[in-house]
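One structure is given here, and the rest of the page talks about it.
The excerpt is restricted to a subset of chains, each kept in its original location.
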Amino acid sequence: MAMVCLSDFEAYAKKYLPKIAWDYFAAGADDCTTRDENILAYKRIRFRPRMLRDVSVTDIRTKILGTEISFPVGIAPTGFHQLAWPDGEKSTARAARAMNTCYIASTYSTCTLEEISSAAPGGLRWFQLYIHRNRAASQQLVQRAEALGFQGLVLTADLPYTGKRRDDVRNGFCLPPHMKVKNLEWAFEVCKISLLDPSITWNDIYWLQSLTHLPIIIKGILTREDAELAVRHGVQGIIVSNHGGRQLDEGPATIDALVEVVEAVRGRVEVYVDGGIRKGSDVLKALALGAKCVFIGRPALWGLAYKGEEGLQDVLRILQDEFRLSMALAGCASVSEIGQHLVQFSKL
Amino acid sequence: MAMVCLSDFEAYAKKYLPKIAWDYFAAGADDCTTRDENILAYKRIRFRPRMLRDVSVTDIRTKILGTEISFPVGIAPTGFHQLAWPDGEKSTARAARAMNTCYIASTYSTCTLEEISSAAPGGLRWFQLYIHRNRAASQQLVQRAEALGFQGLVLTADLPYTGKRRDDVRNGFCLPPHMKVKNLEWAFEVCKISLLDPSITWNDIYWLQSLTHLPIIIKGILTREDAELAVRHGVQGIIVSNHGGRQLDEGPATIDALVEVVEAVRGRVEVYVDGGIRKGSDVLKALALGAKCVFIGRPALWGLAYKGEEGLQDVLRILQDEFRLSMALAGCASVSEIGQHLVQFSKL
């Protein structure tokens, strides 16, 4: 079967992954409304394509926090890549480097930060942090990441507790015994993630800033009020995210929330978005609405499930080709020409 | 099969209840549009969750008419609990007391008020009243309830006649001979409920007030005009309800009507809502829109059908856990932090 679009990878992963792993990656909270809305919301946005603009040369490169990437799509932090492919996050790191884009490694990786770093030296990577009750453990993780050359610290803000994902409850989801959350294995067992600290507040941003020189990106912001607070607390970037619909069900689709956040931020920090990206034209829409870059979660896992590093590169390459094509068909020769004039919200 | 969410109980009840009983509980009037809209309307409300607020300690207790309950979900009045479980309303009363919440016992109970009271002494209970043509019978019921320690009187306002529930007509629905509407058995036969008085008006509130010291809660209000009348006639509470969609089909979903009623009432009396609550996040939405507490009807019956008192406790516990989790994920540490800023109506 030819792999033509991201849905082909999804179908492959659904067919070949063990049910418990597929269910874990696919899971949304409660009725999965927000998970599905993330995708549907993109379909309600219409392009206003412009014609007869010279698009013979197209430049899809962009920069995030000053570093150039080959196109505005990075890898969102997701856990447990070994569930998708034996080499786990090492493959992810290699694919991201090969495609010259950014990979946000999760606290819940099944490889250590050191393994990830040495798998793809020189790649652009950020580290995603969950703050644990044991603050020393978190501090140690941040400092390891910085020492290893990770270039950004992504604080996940939307998981004081884990959302209710019915299939995981039914399946009694748990990592298989031969996999470990290696960065934390001395600290906790994955099936008891109550060690996450639900007491964290905006003041903990200051604590993080005291630990590291890395730029801090906050992930999970969905409202103008929180966007304003993020800017005021000195973060360098915001990822508009609802955790792939896995936390509070029936919050806004991220592409809808992006509009509100971008408006509030008024260019003071970079804004990114994840959730629901399935086509190159989705990337174009997100950029038109003010995102500097998007991050993909589940599609990266489908790519891994298909063929590891190579499969993830396939996924990224398809998105890249589709993004370039839709940018050109909309009349833009470079990322800098993308703007809000390119889109309108459908009334339906 | 694991009972993970309320739909699991619904599926169980549909599978194991006799068809005539399932149909009776499930029935909506006419095309069942309003019954289904009660649920769909919740899905059109989106959260605006706030991040990084200390939710390490969450307090989900609330008070209704001055009495504390463990969380803002009570048991709505529904008839004929013996159709769901042999012990009928006695089990309901025990489960409500065990979960420390309020149970509104129906005039159409298959246990007497005395049986209900002695099954769970000390539980918080209100009594739901239908006014019959024989006013003396109604007066006697009210006074029995007050004497037994019921703490509120709920007057159902939306049943001057019974709605047209097609399946009940087709099934020729009737209580099995060994069940009785025990509170009224001297007064009427259930299949001839034309003894209800369709002439009652707002002035009958004054008559009720003359009979009892209990606070009066009026159930079935859907418009600002009637909410204003209710306040002016001195009720203590309003339950926004469309009788589970069993009376006038194609009226508003209760969560939509709640907004209008809360606005009209301006805090002068407590407002509650029933209909369509299927998840803890629905409770959060109702509270965000101004309800003091919600009441569940069919889900309580599914719980009874599953395992009587224990099954109903399971249902309540799931709702409680889900409510606590969604409250925390929305950034609220206690019920008092829930407000309208948490929600917005989807344009779809």
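Should a chain be cited, it is by its letter among A and B, assigned in written order, with residues numbered from 1 in that chain.
In the analysis below, a residue touches a chain if its C-beta (ideal position, glycine included) is under 8 Å from a C-beta of that chain, and two chains touch if they have at least 3 such contacts.
Given the structure is predicted, the values throughout are model-derived calculations rather than measurements.
S.K.: Wait, 2 copies are placed, so what's the full copy count for the complex?
M.R.: 4
Following the convention adopted for this analysis, only the chains that are shown with their structure count from here on.
S.K.: Please report how far subunit A has to rotate so that its Cα atoms sit on those of subunit B, a copy of the same sequence, as a value between 0 and 180° in steps of 5.
M.R.: For the C-alpha superposition of subunit A onto subunit B, the angle is 90 degrees.
S.K.: Would you mind pulling out the distance in Å between where the CA atoms of subunit A average out and where those of subunit B do?
M.R.: 42
S.K.: Which stretch or stretches of subunit A touch subunit B in the complex?
M.R.: Where subunit A meets subunit B, its residues are 30-31, 33, 44, 157-158, 160-161, 163-164, 166, 169-170, 197-202, 204-205, 218, 220-223, 225-226, 229, 247-252.
S.K.: Can you name the residues of subunit B that touch subunit A in the complex?
M.R.: 2, 4-5, 43, 45-56, 279, 281, 321-322, 325-326, 328-330, 348
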